[in-house]
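The complex appears here without one of its protein chains, the remainder shown in place.
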Amino acid sequence: MSTETLSPGSSASSSSTSNASRPTPQRRARRPREFTNFDVWVLVGSIISALCLNWLIFYRLTAGASLFGFLLCSYFTFLAIFGVVTADRMGRLVATDRVMTVVVVSAAAIVFVPLVLLIGYILLEGLKALRPNFFISDQEGITPVLPSTSGGASHAIVGSIEQVGLALLWSLPLALAAAVFLNESRSKWRRPVRIFVDAMSGLPSIVAGLFIFATLILPFAKSGNPLFGYNGFMASLALAITMLPTITRTVDVVLRLVPDGLREASLALGASRARTVFSVVFPTARTGMTTAVVLGIARAVGETAPLLFTAFGYDLMNSNPFAGSQESLPLFVYRNIRKPDIAAIERGFAGALVLLLLVVALFALARFIGRDRSKRRGAPKGGGAAVRTNPDDPFNSPTSPSTSADADATATGQSVQEPMTS
Amino acid sequence: MTAIAERANPMSQNSTLVTERPAIGRATIIGGPPPGAATLEARGACAWFGDRLVLEGVDLVMPAGQVTALIGPSGCGKSTFLRLLNRMHELIPGAALDGEIFLDGTDIYATGTRAQQVRMRIGMVFQKPNPFPAMSIRENVLAGLKLARLKCDEKDDLVEQSLLRAGLWKEVRDRLDSAGGALSGGQQQRLCIARSLAVQPNVLLMDEPCSALDPTSTRRVEETIDELRGEVTVVIVTHNMQQANRVSDTCAFFLAAENQPGVVVEQGPTRKMFENPDDPRTLDYVEGRFG
Partner (left out) sequence: MPGSTRTKRVVTEVPSVVDKRFNAITMGAGISVLVLLLLVGAFLFIQSSNAISETGVLRFLTRTEWRTDVQPPAIGVMGLLTGTVLVAFVAVLFAVPLSVFCALAITEYSTARRRKWLIGVVDLLAAVPSLLFGLWGFLFLSDKMIPISTWLTQNLGFIPIFSTEQNASLTGSIFIAGVVVALMVLPIITSVTREVFSQTPPGEKEAALALGGTRWGMIRAVVLPYGRGGIIGGSMLGLGRALGETIAVALLLPQVPQQIGESIHILQNGGATVSGFIANRAGADAFTTSGLMAAGLVLFIITLATNMIASVVVSKSRSGAGVDL
């Protein structure tokens, strides 16, 4: 798809040089513009007049108000002014269209705002207390009088790694098998299972924690067996329940993108169904499956609610996940920011920053794995033909809006060759 | 019906064909396109998809009130050219163009000209019938008015006239409020023609309108095109040589060599193009020897 964005002018010259037999004049594309310079001035003028009007009302005529309120009112005033002016110049039809364009574009822009504010805020607050010892020491001997830079969250990091690792161990085989079941079998149970997997992905995560608590911790409370008390193992089970539907569904989607022709080719070669899945389907969908797992991990790392009833939280290092309550990174954050002293809150922010960086890193990793490989493998130069082969058919793939699954689809399509040729 | 007959269209009386049938009137649309057919002229039209030049240097006049057929093998840029004529081309990501298209002397690609204005004056019928499935037949016909926010006081008349012109009135007059998607393929296509005509455009572009239709429906569409002669300028892309011969006044032959952009090889009156064209390739094509 990237090839489409190449400038037509340069391409035209290349195509004209390539066929020397029939010289064509150097051609440059014409860009029709609906927006005249005057329209741009109308837009700018509307923004300025809206800001001025609101500034007058907010800061001159009435005693000041919040910046947020000022911007909000200015935005709506701007829409009104812009709409009225455009309607006067070009009629209501055009005015509605342009105002709605502004609304839609600004709605998309607004999504950036909380994300930027959130990341910026946590970065700013978290850096106050984040020191190297944060990764080395635990909360041993920490009293409210000590500064926030003392102590650390190594116990929480160890706990998080153990819990998420164990959770992955439980949920991954089950999720893969369930996804294979949804795709490769012809059982009549597929439909109910798919419905239940969907329903389960909407399950509040606290209920998962509550469930483990109700089945494995509460009934054995009197037994005194540390395996059935608050511990990391229980937390991993609760996390596994929250990860299971997420991974199943994403893997299910990825497996669905594997062309049926490949399966048939494998079966026609005499392979069993099991062999087909392991040798053809899985390798073909490998990148998509990895992406699904990484995203599943990213989600599980940040889960707090299921841990409240399972790992419970602990201030000291406990590297044994099978006995005794254990800390995890989100629990560390949650417990600390609820404490009354400022040092603890700052420590919580440091933990939040580490958590945020971890999640963003995992997210970036997932994107990196699932990226569109067709670019790197060198689409043919001057590959306009690859973009569109038939000019009489304007609506083949490039126009159909790409979804995130597209990247997987192309990645799948690319790696399709591998199992067949090797 | 009498009310409609009284508002006979002055344009239609110029046409020799129209006098043989009861004249179809014209409901007045406020804010719609100016009445009558308009001349379309392309000068040096070029089109790209991404970095591929698919159409180069097309000069073509499509005279007002006449039917112009664009013929040529697939992939030679006919449809692209057609879509250049009402600015549908630019909707495709990565599409670019050069040259000018004049509608009665004004360039439709001039800066500040809105595509929406252009498309209101230059209607289009697509290869695949695409009525709005959620709307009734009546709503489908009036969809253009709603979309362009045009006003019409005689909506019922307008629906009747448009459907009459498209040759669909008799078949659907009793079920105007049923869904448009429930019609047969041929009826759907004629509904789409009626929908385009309801805005009373100056030009009607047709992109292989009969390729998905059975022979009977094709005949009805061809009759409709014939009836529109004089009132609306029609530009039609077709793969069917007989059809081009039957319906068109002028003809343009497009051809693209291997890995070369499409060009107009020859253009002229249909009769000449089919009987003694200047270019031997044209003769080969119209006689079915290639393509």
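Note that the chains take the letters A and B in the order they are written out, and that residue 1 is the start of every chain.
Convention: contacts are C-beta pairs under 8 Å (C-beta built on N, C-alpha and C of every residue); 3 or more make two chains touch, one makes a residue touch a chain.
Owing to the predicted nature of the structure, the values given are computational and were not obtained by experimental measurement.
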item	value
From A:Leu182, A:Val258, A:Ala343 or A:Ile369, residue that would touch the chain that is not displayed	A:Leu182
Chain not shown: contacting residue from B:Arg26, B:Arg195 or B:Arg229	B:Arg195
Chain not shown: contacting residue from A:Ala199, A:Leu227, A:Leu269 or A:Leu316	A:Ala199
Chain not shown, touching residues in subunit A	1-2, 4-5, 65-66, 68-69, 72, 93-94, 96-97, 100-101, 103-105, 107-108, 110-112, 114-115, 117-118, 121-122, 125, 173-174, 176-178, 180-182, 184-185, 187, 189-190, 192-193, 195-208, 210-211, 213-215, 218, 241, 244-245, 248-249, 252-253, 272-275, 277, 295, 298-299, 301-305, 308-309, 312, 330, 333-334, 337-338, 345, 348-349, 352, 355-356, 359-360, 362-363, 367, 395, 398-404
Touch residues of subunit B, complete complex, unshown partner	86, 88, 91, 93, 115-117, 119-121, 123-124, 126, 128, 130-134, 143-144, 146-149, 192, 195-196, 199
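Operating definition for what follows: only the chains that are shown with their structure count from here on.
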item	value
Residues on subunit B engaged by subunit A in the complex (per definition of touch)	46-57, 74-75, 77-80, 83, 87-88, 90-94, 96-99, 109-116, 148-149, 259-262
Touching residues (chain side subunit A, partner subunit B) in the complex	3-8, 10-12, 14-16, 19, 22, 24, 27-34, 36, 38-39, 90-94, 97, 382, 384-385, 387-388, 390-392, 394, 398-399
